[in-house]
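Of the protein chains in this complex, all but one are displayed in their positions.
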Amino acid sequence: MKKEKLRVIPPAERANPDLESGKYLLMWQGPQHPGITGNMSLKLIVEGDSVVDCETHVGYLHRGFEKLMERRLWMQNFPLVCRIAVPEPDFNEYCYAAALEELAGIQIPDKAVWLRTLSLEMIRLASFLMWIGGQAGAFGHGTIIQWSVTMRDYVLDLFEELSGGRIYHMYIIPGGVRGDVPAGFFKHVLEIMDTVQKNLDDIELVMFHNVVFKMRAEGLGYIPADWVDHYGITGPNARAAGVARDLRKDLGYLAYPRLDFKTIVGQKSDAYERARLRLLEMYQCIDLIRQIVDQCPKDGPFREKLPNPLYWKIPAGETYVAAECTRGEYGFYVASDGSDKPRRVAVRGPSYTHAVAVMERLARGVNIADVAGLMVSLHTYPPEIER
Amino acid sequence: MNELATRLAARYGARGWHDQRADLATIVLDADRLRDALAYLRDQEGYRHLSFATAIDNIERGVFTLVYTLRSHDKGHSLIVHADIDRQKPVVDSIHLLWAQAWTYQREMKEWYGIDFPGSPRVDEEFVLEGWEGPPMMRRDFDSLAYSDATYAERPGRATSDPARHMKEQLYPEAAE
Amino acid sequence: MSDKKLKPAPLANEGLSPDERGLFCDAAPREYEPAKGVIEDFYNWARAESLWILGFGTGCGAIELRPLMTSRFDMYRYGIQARPTPRQSCVFVIGGYASVKTLKRIVRSYEQMMGPKFVVALGSCTINGGMYWDSYNTIKRIDQYIPVDVYITGCMPRPEALLAGFQELKKIIKAGKGEGQNIYARDFAWYKANQKQIIKNWDMPDYNW
Partner (left out) sequence: MDIKDFIAPFAVWKRAFEKPFTVKKPIDERPGAPRYRGFHINDAERCVGCGTCEAICMNKAIDLVPVEGREAKEGDSGLRPRVDYGRCCWCALCVDICPSGSLNMSNEYLWIDSDPDVFRYTPGVDKKPWDGAELGYRRAEGYRLLDEQRVPMAELGHREAVKSFLELVQGYSRAQAEKEADRCVSCGLCIASCPAHMDIPGYIKAVREGDLDTGLRLLYETNPFPEACGRICTHLCEGACSIGTGGDPVAIRWLKRYIADQVELSAYAKALPRAEPSVGKKVAVVGAGPGGLSAAYYLALLGYEVKVYEKDGEAGGMLRYGIPEYRLPYPALDKDIGYIESLGVTIKRGVAIGKDLSLSDLRRDYHAVYLSTGLPVAYGLEVPGDKHPRVLDGVAVLAAATRGEELGLGKRVAVIGGGNVAMDAARTALRHGAAVDILYRRREEDMPADADEIREAKAEGARLIEKSIPVEVKDAAGALAGKAALFVWNEAEMVQKEEGKRPVPEAIPGALREELYDSIIAAIGQGPDLSYVTEEDGVPMKRFKPLVDARGMASPGASPKGGAIFAGGDLVNDRKDAISAIADGHRAALSIDRHLSGKGA
């Protein structure tokens, strides 16, 4: 019986429910709703307790980043970009910096490469830890968030030590990184990785063997493998569907080619599988961080000298730099017309497709209580949709 | 990759192939052959993944330049496809049937630039803005700061001095202008 | 504030269908009449010691509420907890910048909150626009639209700063100075005029609680 439930594919066409008939109820989930990821909303049409139609509404966090960036100097955009995604600002910083370096023809020192990789992996871990709390919470499991957010906080402590910022690190600056590792930092990293790993073991026991979580998450939000290209699905959502796609391997940026890791691929592609895959990726993060600490050069320059940021002009050109963030393909398209300000910066956030097109389809037929769990299982974050 | 450039040139009049990196190239097409070319790239050449679609306002040339970024995971190669459309009559073929999420990008472009994609689902609905009365705000001739200053109250009491002018007033006010 | 001489907004629930009109109260908010002496002090003490936050992450600031809610900083021991609905909440945390679209929801949620209610504003963006000072879609001063009791500076303010802000709010409430609700009632026309100036599609009741 369960087997069939696992393979439910929601219809591609939208239902056209007649709201006047009295059979349906229109209700909003969000923006002010505990079961929503960030400040966004879902417009649900429900029949009984199952969703007939779902529309994603975004824009509550729209600040017009792409417009603002066209008004600012190249270097002035550096503090701005990290605000596009609060839980993982470093991917923005990296993509923007890498795009600039590519257009300006700058080679960054090896140490900066390693520290950038470290920074990206640490924030990946932190973001996953935040997510797993949300995922458990969306299914009514309030314990996990108590642990995982604390673990995330420990990782943020590391960031504070390294970069001076807790949430917005502003560490990966065009040309390299902003500072060398402080004394004793790597030791702290390893200690905290041990703590987090111990906690992940607990989470695995408590969450993934929890009967309620299992029953509710299994079969929820099934994504067939052939959707991946059709919808532009990336990251763990694609990997859980059995498509081995990881930009860290595919693009081989930063120090990833020098690290030993395998792309983790799932099969069932439902909410449970996605959660499980992310848990495994958290272990992978910890492993990668340990490898980085091991291999990171202890000396050497951490940044390349840049021209005066007040007049820095980037040669005309365009590029697209992508990185594998926790949710998938995070990319910056940067076009320069040779002036001291960008001509166009476009941000490609993985949530763009996950939270809108994919979510709207997956929600069809779902029990209303599971909408929150489904939403979180796609791991979306609204600011990168609306920028 | 140049074989692909030749094929695209022969079939769709593509031009200006430029290798930005080993795994990234850009190419320019005519807007009226865009949808066919994208379909061809998706089905025949393996560029099955649409990373994103957006536009650039090239106001100096009077055009919007569309930007479609495709990726072929098999080849490990990304391709940015450009097409210029008239800024006065910004209408393009919709690709929402090629990629299931493309309509979102098109809705965004409609709202941000005023580019129309006839037939694209919900393309006329508001996307990120609500009750917006100004022009499409990503157009270069829309001044964000001026709009902000005119619309949103600022906390008063700020004033700054230019060091050079201040020093002139203090140290040599008699100097000729 | 001298610029409060704006045209008062009409208070009818215009734009709603007649049967919906009755669903909302269209009376303007009234100032709260305090109880006498010690009794009001006791009320204030009780209010201060159970701050229930509305769980509405309006901006980046929301991200630092999670550590606060969970075991490491554990704000429950200070009598602070998050509530899912405005009806149960008395503290509204404005998490930084507010886009016009969110401002509409902020106003609505604020009005739906039961009094006495307090507002804590986080970060530069609420004070003077922050880094989005030139954005076409974010307001610069939240105090133009709803009254604010406490500002916490930072970008982002750390959880500790938030905690300290709540402690400050407690002091204010205990001293009987948490006047936001009364200010809103007193200058209602001014606030409404400001709100309507920004929110162009005002398709909701003037006052909805």
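Letters A, B and C mark the chains in the order given here, with residues in each chain numbered from 1 onward.
The rule is simple: a contact is a pair of C-beta atoms (placed from the backbone, for glycine too) under 8 Å apart; a residue touches a chain by one contact, two chains touch by 3 or more.
All values derive from a computational prediction rather than experimental measurement.
Every visible chain touched by the undisplayed chain in the complete complex is listed here: A, B, C.
Across A:Arg72, A:Arg343 or A:Arg364, the residue that sits in touch with the chain not pictured is A:Arg72. Contact with the undisplayed chain is limited, among A:Asp49, A:Asp202 or A:Asp226, to A:Asp202. Only one of C:Gly59, C:Pro86 or C:Gly130 touches the absent chain when the whole complex is considered: C:Gly130. With the whole complex as reference, residues 71-74, 121, 124, 126-131, 133, 141, 143, 148-155, 157-161, 163-165, 167-168, 172 of chain C touch the missing chain. Although one chain is not drawn, its touching partners on chain A can still be listed: residues 72-73, 75-80, 83, 147, 150, 157, 160-165, 168, 170, 178-180, 182, 202, 205-206, 209-211, 214-215, 301-303, 305-311.
Residues of chain B that touch the chain left out of view are 155, 157-168, 170-172, 174-176.
Please note the rule applied: only the chains that are shown with their structure count from here on.
In terms of which chains touch, the assembly is arranged so that all chains touch all other chains.
Across the two interfaces under comparison, B-C and A-B, the one joined by more C-beta contacts turns out to be A-B. Taking the mean of the C-alpha atoms as each chain's centre, chain A and chain C sit 30 Å apart. Once the centre of each chain is set as its mean CA position, chain A and chain B turn out to be 23 Å apart. In chain C, the residues that reach two or more other chains under the touch definition are 101, 134-138. Of all residues in chain B, those touching 2 or more other chains are 128-130, 137, 142, 144-145, listed in ascending order. On the side of chain B, the complex with chain C involves touching residues 128-134, 137, 142, 144-145, 147-148, 151-155. Remark: chain A residues 12, 58-59, 62, 64, 66-68, 70-71, 102, 227, 229-232, 234, 245, 250-251, 317-320, 322, 329, 331, 333, 335, 343-344, 346, 348, 352-353, 356-358, 361, 386 touch chain B in the complex.
Every residue of chain C that touches chain B in the complex is listed here, in rising order: 100-101, 104, 127-129, 133-141, 144, 194, 197-201.
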